[in-house]
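Encoded as structure tokens, the structure appears first; notes follow it.
Selected chains from the complex are presented in situ; the others are not included.
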Amino acid sequence: MKYVDEFRDAEACQKAIRSIQKDATQCWSIMEVCGGQTHGLLRWGIDQQLEGTVRLLHGPGCPVCVTPSAMIDTAVSLSRRSNCTVTSFGDMLRVPGTQESLLQARARGADVRLVYSPLDAVRLAKENPHREVIFFAVGFETTAPATALAVKQAAHLGLTNFSLLVAHVRVLPAMEMIASETPMLVNGFLAAGHVCTVTGFNSYEDLAASHRVPVVVTGFEPLDLLRGIQQCVTLLECDNPSVVNCYERCVNKAGNPQAIGHMEDVFEVSDREWRGFGLIANGGLALKKEWAQYDAALKYSIGDSLSIITEDCPAGQIMTGRMKPVECPFFGRNCTPEKPMGAPMVSSEGACAAYFRYLPANHIVRTSK
Amino acid sequence: MCLAVPGKVVRWIERTPPFASASVEFGGIRREVNMACVPSAAIGDYVLVHAGIAISVVGMLEAKRLLRTLEELESIENDQDSTEDLLP
Amino acid sequence: MSQFPINCPVSNLVDDVVTLAHGEGGRWTRRLIRQRILTRLGNIHLEELSDAATLPKMNGAPVMTTDSYVVSPLFFPGGDIGTLAVYGTVNDLVVSGALPKWIALSMIIEEGFPLLSLDRVLTSIAAAARIAQVQIVTGDTKVVPRGATDGIYLTTTGVGELIEPAPSGPRTLEEGDVILVTGPIGQHGISILAARENLGFDPMPQSDCGSLWNAAEALRNAGCEVRSMRDATRGGISAVLHEWADSSNTTIAIDEHAVPVSSEVRGACELLGLDPLHLANEGTMVVAVPGKIARCALPALQEGGRCPMAAIIGEVTARRLAPVVVRRGQFAEIPLEEPQGAPFPRIC
């Protein structure tokens, strides 16, 4: 497949690895922001091959992982209403709330459905005029335009039985939070390429300058990842904390104006609680007043609720790069993808799940069957 | 959260947002994709598709440039020769 | 493109119910099989856990039967879907003159089905298989999304070995042959109906669900020539008699007063407007023997066959227009209606 296979070329990858190994004079800590990148790194064994050269830290890159359990509880309680259908993406359904996940609610009779696109939820609402269809909208800026288009389609179609439980998050405030940690654990960032496809990367200049941290916009194929790492190492080696785009075929500096337009028509920036992080100022998106009729929180009178974090899982440590999954005392023992203790082990993009799946064979801690 | 795949635009179906859509080819198959965010995409262009919508047009020149950069790495590297021990 | 039904692995499984992951063939399926199925049904063939069971060679002709069990409610006085699934298939082999040997068990379970209920069903299957001396040699488990089934459906397929001489078959019925039943009729039909509709009967009528092996074996041991045996399941005695009459081109005449019926079934039938002759049985069969054999067959069933209530209920006569007639005391012979479906209570 064009624009896929070329960027998986094994020989080219080996060369890039050698180039990085040659360039790096010290073991830099580089954080890939997006969970998709984490998976790519592990799936292709890049993590292993760069061991000792670069320390890869896995960022907050899974919106599923950072969705607060109280929000999931809300979705679960909506799904239990007799006339409501709650829809969301696959991984979201498996994340435990304080009591249970949406899938568990479903196994107990709630109407919960998996959709491929927010637009499918609109279609479901159109086809089922007697049911209230709620889309549990999670995702970074990559996904927010799709949700925005869903709301616009619902408005065009005059649907009154469609609404959103919005949990969209913004990636930059979380990166700023990580960069503000003292001591600072991250030497450089691989910015999430598909988020930047929508948003561009103008907004990273301040972050890079104020924290003196290079930010490299990076794609997801092995060559893209290696090119991003290589660029980051280069910037670090010459102490140049600037923003560089290594995913040029998909990302413009200004982003996608139509996507931004749809997103900004429908959403406004708001504070949001991130699981493992706490409340992040400007860390999320909320529906603008003029779309209030599509807001499930208003439609069903759901109050704000901050979760009291009482979980044993040190997910915050993982997602801020302070701890690697294998360093978690529960990893692979009490906590496995089958019986996850925290969100990073649930989502297929969660760092712990990625580690569990793709760790080199001789490192794997396999639970007994 | 950001699984996105490049596919080739084969045919425009509808031009008006928010319902704009096109038939897009991925490997051996085609499907309909929302095109509201890539109004300028032409037949033959590759678009990056996420959650059923196209979020950008893939730049051919930029792709070539990246691959060329890596080829250059190769020529630089060819000047040296400590390879074998690094393979797994 | 519409929504996806959730057919994904449930990572954090609900602990006390069956989930879709249990039916996906992966780790959870294997765990279900190891922890719940093998512990109860295990034998050398099943424990292979291969796609197919390779069995010892047989001497006699193989006899094969299959039935799906979709009973509602799943649990009823006197049995459950598990006992039914074993005895139903065993009995189909038994009445064909075979020695039941092996059973393949296929389960279709609804997501959310309580694991405790599954355990109960599996325990019943194990107990019934032990009593009927058959092995569950291979199986399959599928889980379907909530709402797509009624808790659990079982399909059992039985293989047995023909014991010579086998019954000559319903085509061979002739005038003068005698019809027997092995016990009181309608127990299962009333038990199911009362339990399903929560009719509030007290006592709850008990199903007759059980193996017919002893009865068939007793007839063989007594050297009784048997024309035909049939477990009188759906459609009851009436369905069996209609089929026999049609395939032998005879008319079968039944004496209503000779047909054994318990007082529970009697009361429930009067109240609900049902005829016990149309009600299902699950451990009671109809037997046709030559007239001269009746003297031998009845005591064989009552004693060796452990069927104390067995009775001669009628005989085969020359074909008239009605295939089955019922005599009620000194009244005229009245044609017996052919069952057109499961009887249901009438108020009219």
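The first chain written gets the first letter, and so on, giving A, B and C; residue counts start at 1 in each chain.
In the analysis below, a residue touches a chain if its C-beta (ideal position, glycine included) is under 8 Å from a C-beta of that chain, and two chains touch if they have at least 3 such contacts.
Just so you know, these numbers come straight off a predicted model, no measurement behind them.
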- Only one copy of each chain type is drawn here, so tell me how many of each the full complex in this file actually has. A x2, B x2, C x2
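FYI, only the chains that are shown with their structure count from here on.
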- The distance between the C-alpha centres of subunit A and subunit B, rounded to whole Å, is 21
- Message: As a quick test, compute the distance in whole Å between the mean CA positions of subunit A and subunit C.
- Response: 56
- Chain centre separation in whole Å, for subunit C relative to subunit B (CA means): 62
- Note on the structure: Residues in subunit A with touches to at least two other chains are numbered 116-117, 120
- Going through subunit B residue by residue, note those that touch at least 2 other chains and give them in order. 52
- Item | Complex contacts: residues of subunit B adjacent to subunit A | 1-6, 8, 17-19, 26-27, 34, 36-39, 46, 48, 50-53, 55-56, 58-60, 62-63, 65-67, 69-71, 73-74, 76-77, 80, 83, 86-88
- Message: Please output the residues of subunit A touching subunit B within their complex, sorted ascending.
- Response: 1-4, 6-7, 12, 14-19, 21-22, 34-36, 45, 48-49, 61-64, 89, 116-120, 138-140, 142-143, 145-146, 149, 152-153, 156, 192-195, 197-198, 220, 223-224, 227, 246, 248-252, 256, 258-259, 262, 349
- Item | subunit A contact footprint on subunit C (complex, rising order) | 1-6, 8, 10-14, 17, 19, 27-28, 30-31, 111-112, 146
